[in-house]
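Everything below concerns the one structure shown next.
Just one protein chain is left out here, and the rest sit where they should.
Let's turn to subunit A:
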Amino acid sequence: MITYAIVFAFACFGFGLLGTLWRMLAGPTVADRILALDTMVINFIALIILYGIWQGTAIYFEASMLIAMVGFVSTVAFCRFILRGDIIE
């Protein structure tokens, strides 16, 4: 049963990743595109954790932690660049 649950969650987050990719390509404003990138990072973290449960190993938590940090820093850098024209003043 847990295998079916993992497959279901994989399908949900995979569809979410595709949807946010579409919003990033089509999104009318810059803020939409940045938000789509941020949401893609969130969905990807969930996918990595699901893969860790699927394999039964805890080695993927470090990977998801690193991706969470890189995603946050990149989102802030994008927003700073749009807002101020510079990232670190």
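Please note the rule applied: contacts are C-beta pairs under 8 Å (C-beta built on N, C-alpha and C of every residue); 3 or more make two chains touch, one makes a residue touch a chain; residues count from 1.
Quick note on the criterion: contacts and distances are computed from a predicted model.
The listed options are "Branched-chain amino acid ABC transporter permease", "Multisubunit potassium/proton antiporter, PhaG subunit (TC 2.A.63.1.1)", "Cytochrome c biogenesis protein CcmF" or "NAD(P)-binding domain-containing protein", and the UniProt record of the chain not shown names that protein "Multisubunit potassium/proton antiporter, PhaG subunit (TC 2.A.63.1.1)".
Where subunit A meets the chain that is not shown, the touching residues are 1-6, 8-13, 15-17, 19-20, 22-23, 28-32, 34-36, 38-39, 42-43, 45-46, 49-50, 52-56, 58, 61-62, 64-65, 68-69, 72, 75-76, 79-80, 82-83.
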